[in-house]
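Shown below is the structure under consideration.
A single protein chain has been omitted from the complex, and every remaining protein chain is retained in its original position.
Our next item is chain A:
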Amino acid sequence: MHPAFSVIFLTTLIGAGQGLYLAMVTGQLYAIPNFVEAQVDRFYAFGSLVALLFLIAGLVASFFHLGRPERAWRAAAKWRTSWLSREVIILPIVMALVFAYGFAHWMEWTGTIFEVGALRVDVTLILGIIGTLASLALFVCTAMIYADVKFLQEWHTPLTVFNFIFFGAASGFMLAAAYSAYIGNPLVTFYGTWAVILTLVALGSRLAHLRRNARIKRKSTVQTAIGIRHNTLVQRTQGATGGSFNTREFFHGRSQRFVANVRYLFLLLVFPLPVLLIGASYVTESPNLPILAFLVQFLGLMAERWSFFAEAQHPQNIYYQSVA
């Protein structure tokens, strides 16, 4: 498949935004039993603002993918059957909840509404829990857009969904660590540790995905594509000399070598480098290293998404093998 930059930006940006939001809520939850220090409300409010900015940036990027962005509202119509439609609905909901969560913290609406045992429930906690669920649902919708297309065998696996969740969460917690480091908040250790754990889980999931894809057995062959039984069957012309939508949308147009290099690049940028940088930041207590770790990983995730697209081989490509 041809990796479209709009989609690369969309998925990586909203992933980091959702992850950062999850990190904020996690921080708040951990503070209830005093596992970590409770923060002033502004900490969560600003964190949510950053998360919201990432989500907005992702949304803006997504419009570049559409031929007719002015009609985008129509995409909410078929939520019963289309994961794309579901994503279009849930993304604004998540954005609204992230905003509401941040706003509630900003307004310090922390008065107890009711108590469950020793747990004092306030507005921010309720919004945080609902927002977390919506955010996870958004991860699933985004990933299912890819995982649900059975023709793209590389994507048609639950591992695609795991990857999206863990990559998003890892980069979000990385961003939370960077944010804490930037404002000199001690939570940087807490977020950094979680970021490393999530990164390692994502590594496992992605490696399993790569391993699976290396052994894929193609369902379609040129024989089934045109229905002729002969082992030697080659295309001589595809009916157009200057290419077509089919050659532009479904081929990445790069050498195998290039694709392999991008794969090594993301394996390096997403996993070992950020982990090492976070480790180094513990030792040196540098406020800059977590920020660098996030940036490096985010860059790596863009390469990962490029690779994810380039890896996928569409069966329609069988019909587009030769020009003349």
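Rule of thumb we're sticking to: contacts are C-beta pairs under 8 Å (C-beta built on N, C-alpha and C of every residue); 3 or more make two chains touch, one makes a residue touch a chain; residues count from 1.
Convention: contacts and distances are computed from a predicted model.
The complex appears with one chain absent; UniProt names that chain "4Fe-4S dicluster domain-containing protein" among the candidates "Transport permease protein", "3-isopropylmalate dehydratase large subunit", "Fe-S cluster assembly ATPase SufC" or "4Fe-4S dicluster domain-containing protein". In the complete complex, the residue from A:F5, A:F35 or A:F151 that touches the missing chain is A:F151. Checked against the full complex, the candidates A:T157, A:T193, A:N213 or A:Q238 give a single residue touching the omitted chain, namely A:Q238. The residue from A:Y21, A:Y101, A:F266 or A:Y320 that touches the chain not shown here is A:Y320.
Mapped onto chain A, contacts with the missing chain fall at residues 1, 65-69, 71-72, 74-78, 81-85, 88, 145, 148-152, 219-220, 222, 224-228, 230, 232-246, 249-250, 314-317, 319-320.
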